[in-house]
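One chain of protein is taken out of this complex; the other chains stay put.
Showing chain A:
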Amino acid sequence: MFDGPEPIYVQIAQMIRSQVLAGELAEEEQVMSTTQFATTFRINPATAAKAFTGLVEEGVLYKRRGLGMFVAPGARERLLDQHRQAYYDDVLAPALAQAAVLGIPTEEIVAYITGSDGTDGAAHQTTQEKS
């Protein structure tokens, strides 16, 4: 858990964003407390708190005094917007650049996506991937 190159608090924030995007964390649902996070993942509570602070600033979470952190209304919609925009830059552009390096013609890629090359098409496979 959390062995990416980014600081752990960035990875925690990313995990919560993914859960909200996937609908695993519903809007107005309570997220784990920093203490629960710290003991569950055996990390310093300040690390978890830092992730939460960032998510509050982004509007993904909000704090209810004395109760804890909750998923903000509209958070999923906002995250979807952001991730859709980023998808082209972060996912598709590098993939197409790699295709160019390998000399795969654009028509072949289009055919692969639409499934008209005889495969099932890749479009529905990629939906399995969380950003």
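In this section, a contact is a pair of C-beta atoms (placed from the backbone, for glycine too) under 8 Å apart; a residue touches a chain by one contact, two chains touch by 3 or more; residues count from 1.
Keep this in mind: contacts and distances are computed from a predicted model.
The UniProt record for the undisplayed chain lists the protein name "ABC-2 type transport system ATP-binding protein", from the options "Amino acid ABC transporter permease", "Threonine/serine exporter", "ABC-2 type transport system ATP-binding protein" or "Na+/H+ antiporter subunit B". Across the interface with the omitted chain, chain A contributes residues 3-9, 34-35, 38-39, 41-47, 90, 94, 97-98.
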